[in-house]
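Every protein chain but one is kept in place in this view of the complex.
Chain lettering (A, B and C) follows the sequence in which the chains are written, and residue indices restart at 1 in each chain.
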Amino acid sequence: MGVEYLTPEYEVIRNENRCIACGVCVRQCANEVHAFLEGTEKIISDDAKCVDCQRCVSLCPTHALKIVKNDCRLRENANWDNDTIREVYKQANSGGVLLSSMGNPKPLPVYWDKILINASQVTNPPIDPLREPMETRVFLGKRPQKVERGADGKLRCELLPMIELSMPIMFSAMSYGSISYNAHASLARAAQALGICYNTGEGGLHEDFYAYGDNTIVQVASGRFGVHENYLEAARAIEIKMGQGAKPGIGGHLPGSKIVGDVSRTRMIPEGSDAITPAPHHDIYPIEDLRQLVFSLKDATDYRKPVIVKVAAVHNIAAIASGIARSGADVIAIDGFRGGTGAAPTRIRDNVGIPIELALAAVDQRLRDEGIRNDVSLVVGGSVRSASDVVKAIALGADACYIATAALLALGCHLCRTCQSGKCNWGIATQRPDLVKRLNPDVGSERLVHLMDAWRHEIKELMGGMGINSVEALRGNRLMLRGVGLTEKELQILGIAHAGE
Amino acid sequence: MNEYIIIGNGVAAVGCIEGVRSQDAEGRITVISKERHPVYCRPLISYYLEGKTDLSRMPYRDEDFYEKSGCRVLYGLASAQIDPAKQTVTTDDGKTLSYTSVCVATGSSPFVPPIAGLDTVPDKFSFMTLDDALALEEATQTPKRVLIVGAGLIGLKCAEGLHARAASITVCDLADHVLPSILDADCASILQSHLEQNGIRFMLSDTVERFDGCTAHMRSGGTVDFDVLVMAVGVRANTALAKGCGCETNRGVLVGDNMETTVSGIYAAGDCTEGTDASCGQKRVLAILPNAYMQGFTAGVNMAGGTARFDNAIPMNAISFFGLHVMTAGTYDGELYEEKTDGGCKKLYTKDDLLKGFILIGDTTRAGLYTSLIRERTSLQTINFELMKKVATSAAYSSEKRKRSFGGVV
Amino acid sequence: MTPKEGQVRIPSGCAIAAVISREGNRMTGERIIEAMKPMHDRSNGLGGGFAAYGIYPEYRDFYALHFFFDSRDTRKTCEAYLKERFEIYKAERIPTRKLPQITDEPMIWRYFVAPLQSVLRDLQLDEKEFVVRTVMHINTSMKGAYIFSSGKNMGTFKAVGFPEDVGVYYRLDEYEGYAWTAHGRYPTNTPGWWGGAHPFTLLDYSVVHNGEISSYDANRRYIEMFGYKCTLQTDTEVITYILDYLIRRQELTLSEAASVIAAPFWSTIEGKTDLEDKRKHIYLRTLFPSLLITGPFSIVLGFDGGLMALNDRLKLRSMVVGEKDDKVFVASEEAAIRVMEPDAGNLYAPAGGEPVIIRVKEGAY
Partner (left out) sequence: MKRVYVNEAWCLGCHLCEYNCAFANSGLQDMATALKGKPIYPRIHIEGSDAITYAVSCRHCTDPICVKSCIAGAIRKRDGVVRIDQTKCVGCLTCVLVCPYGALSPNENGVMQKCELCLQNSCGEPACVTGCPNRAIVYEEREEDA
């Protein structure tokens, strides 16, 4: 290949007055952007290799580095913008499907940001979370329709298996393989410390993490990687993955180069073989097949594990959710179109699926209209970015939120969106031992705990402001929300009034 | 209350005081010091001449050391004799002190060979004590021609110390290379040429046959005219006192690992002793400072009723001349690994799966790791010696050992 | 035009009072009317009302449906609707006194009715559920008609005005009941609407409430799954439906229902040493999370044969209880109790979430 027409996307700017040539940037960049000019103490940078992950910037002790977007631009064109043209060049160079990682970066509406939260004034006192108890505990799962009493007239206090969470947040599915051992260790340890759950994704459960079983949700995906009896037994709950927000309708492909050592053993596939996750579960074509899988898993685990069914938010999500609610599943997890991924075709990531806010509102209302909302809990994910997003999601009707991108950010991810390269400089989306060790789970788990502690404080503050002292009273409490800048239709779907009303 | 008497006031004495005090806060300690100075380290005297240290910085311990240690020092006295039966020490001014245990730390003295005409030399010195250094300083107020007899450690350090003060320095030695006691000819030549580059003149395989005032007549036939003569032929352990009270002696006072002599209640430490060289297992006088302290400390602990052993003494030296560092340790016995570098060298001797000794000239980075291998008698199979040979690094150890070293209290 | 109840959610502050005779001794409405006077400032003249139990002993087998109609036509349509479903034993205007303080009155009627057995059989519904559905239907679908009382041997009387005036207006001095509850309202909008006044009732459950609950929409959206329609958007309405759901439909006891709506904190539950009690609380909280009511409330629930007073779990609203002989008194302020019975004793403020349940002796009502 001759000239590829691709100018470097970023420019590495080194302040020579500050650079002390310590070489940290040289040693830390897995993309080999920085190098000592041979025989000198001078460091040079190859802009073309830079993915803007900011590892060098973060570690440079004298703050001598910055990465900026290359301002070399093609002639302005509102239709054919730079990125679109670059993509055409790339495809003309390679003939391949474009690959991307993490969530949809396009400027599509973020409904969280168009929803505002209420607070108490005069007619009703705000509650100070520093003075009064403020409860964030939730239970996920199916609730019986009717209270039962024994012959003695006493309540038969028997509940179906549920997932108890100290706060309405879980770490969502990320497979061992797509992320590193240390990233998983961080998630598992944090989940245990926090009293919440993390999720294995479809990569199986590494033997070292069985100890965290009570805080683990194990996934059964269409590839069935790593699924065996002990795996199911170890878990707090089992999640059937039907789809993923970042790439609804397609499967996955973890290249053989990443199927090494423990990853291969944990997935139960030979080293070096590609891990192909089929687009559908080939044993689930219609909904009734799903019911069979749900009950197969329940049978296999003696009805002691709640079953979650995870789907991507797509156009007719309300009807799909209704079907899942009737399939015997205990929890429905819905993943919005902004959800992250270790690798997805760019076109799919950026163009398929719908926003989680609308999906959530539609599903919650549909299940209530059908009187089956108590049969399932709703967990939503796909770009829940902050405590206020969580509060809005709960008020719209979610029982809990799944977060992954925010968790990865806590671990050091800088959203450079090149996970697919396997050269994650932050030790997260990589299996290269020298890179994996960059994520010390002591630090990682502590940062995750910090993040969740902070969010919990914020959730409590927000609830206290509304005069609510338990998250149960927030769930589905849409009166606490108002829209701004939304159309009648959007407000109607969200089931909220406009600000000022 | 126990009465401890320490005869001598060098580093071994300090070790002994600190050893006693680690066990017994009460007992009375008496130090009998021939020199009139509080404890200092003799190796510093060349640095003193060189101007790298001064009298105020030379004391080995703080000014209040003796007071804080509850010790009385009798300066300017030598012990005349020890009576082990009566458990007394009689000083040369006739006082008799009783002891519960006594430590002989009498050190060593320069050996001055009987050379004809030595009495005709007006300015002649030894180079052992601070007083020697002060006298030499006085004698070299104006640049003088200096002749040093002896190219051992003392002679060469003296040469370096006087370098800036002397008009010329000539060093002669019967041996065919410098530092014959610690270097082989090969390594010595590196050092010698470095010293020569710095203006020191050598006359090796040669010695003074006769002095005639300020002229030395050499065996080789030549003459050397000089103003100041320093005799640095060697040292002898001061064993007379111990021998006098029945302790067995050889070249030094014989001691066991607990530093007790062959006479019960009498301990010995420092340059006057002959202990076991752990690198070869033979008895040797190891007249080096770290050993003196550790022997003194061991003696002190045992004198005060504690239990301590010092069984990994090895010969070792760190010395530098005009910026060139030389380190040696152990015995030069066994298979040789050798590296030559620009202006330096490395020699490692291994035998029976152990590192026995080494010589480093020039790069001495982390030399302590090699020393440790000898002292700890580390099996070389348990480490990556191929790596260790090339560079002294704990990377050659197992990760468990590193974990203990860097992740634990050591 | 300012919106009225049901079109918008109107927060309000309030005064409540109640009295009950454990012996079933009947009292006229005079004393409870007097009790509202010292709490005058807790209302603003935009709503007052009373619920009385044991007032219709001669019609005890019939549901007493109290109606507001906005026109004669509405009443006729409504009566026709009722006739298809109920035997109407008696229909009459509720007697009132003209008072200058009470204006804009609607037509106020009561019907003593019994469901037609044939209809019940056709619909496969029990009697109470059938009455509830009728009330829901009329209140949501028949414009201009509103049932504000639907229990047996009890009745609710409410209007726009100060409660002491409302009592006189409805001639409550002429009724005798073994239990009374009263409510004065301080809504935060101007017009008020007769239907929006308290107590709010369904069957024999009546609720007077002081507070503004923050869990409202969570509660509402939950309870609406079970056929209830919260047309008024008031706290009292949703609380009434919740209690109906828990007590009548889920057959929980009063104290169990109280443990759902004013559930103890998890930390309290975990600290319980009575394991059975602990298990019960975990069960109820886990089963009915969306019926937890947060925010300030003090309520008195009236039901056939008793009262239950309950505060929110943080006790963000005042409520005191006192007693004398066979009578038990509940009010927002002690002054109100003193008016009813100057010598009332055992006065105390129940803790948040601790239900006070008073029942009339079996057979005495």
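By our rule, a residue touches a chain if its C-beta (ideal position, glycine included) is under 8 Å from a C-beta of that chain, and two chains touch if they have at least 3 such contacts.
Worth saying up front: this structure is predicted, and the values here are computed from it rather than measured.
Put simply, the missing chain touches A, B once the whole complex is considered. Touch with the chain that is not drawn comes from one residue among B:Phe211, B:Tyr293 or B:Tyr332, which is B:Tyr293. Of the candidate positions A:Ala64, A:Ile127, A:Leu140 or A:Leu155, contact with the unshown chain belongs to A:Ala64.
Among B:Ala329, B:Ile361 or B:Leu380, only B:Ala329 touches the chain that is left out of the view. In the complete complex, the residue from A:Cys22, A:Val314 or A:Ile372 that touches the missing chain is A:Cys22.
As for the chain not pictured, it touches chain B at residues 15, 41, 43-44, 47, 52-53, 57-61, 289-290, 293-294, 297, 316-320, 323, 325, 327, 329, 364-369, 371-372, 376, 384, 387, 392-395, 399, 402-403, 405-410.
Although one chain is not displayed, its contacts with chain A can still be listed: residues 17-24, 27-28, 41, 58-59, 61-62, 64, 437-440, 442-443.
Here is the rule we use: only the chains that are shown with their structure count from here on.
Viewed as a contact network, the protein chains fit none of the simple shapes, being neither a path, a ring, a star nor fully connected.
Compare each chain's C-alpha centroid with the centroid of every protein C-alpha atom shown, and the nearest one belongs to A.
Centroid distances from chain C, each centroid being the mean of CA atoms, peak for B. Chain A contributes residues 120, 123-125, 127, 132-133, 135, 137-139, 143-144, 146-147, 149, 154-155, 157-159, 162, 368, 371, 373-374, 397, 466-470, 472-480 to its touches with chain C in the complex.
Here chain C touches chain A in the complex through residues 9, 11-13, 188, 211-212, 214-219, 221-222, 224-226, 250-252, 256, 263, 265-267, 276, 279-280, 282-287, 289-290, 292-296, 313-314, 316, going by the rule given at the top.
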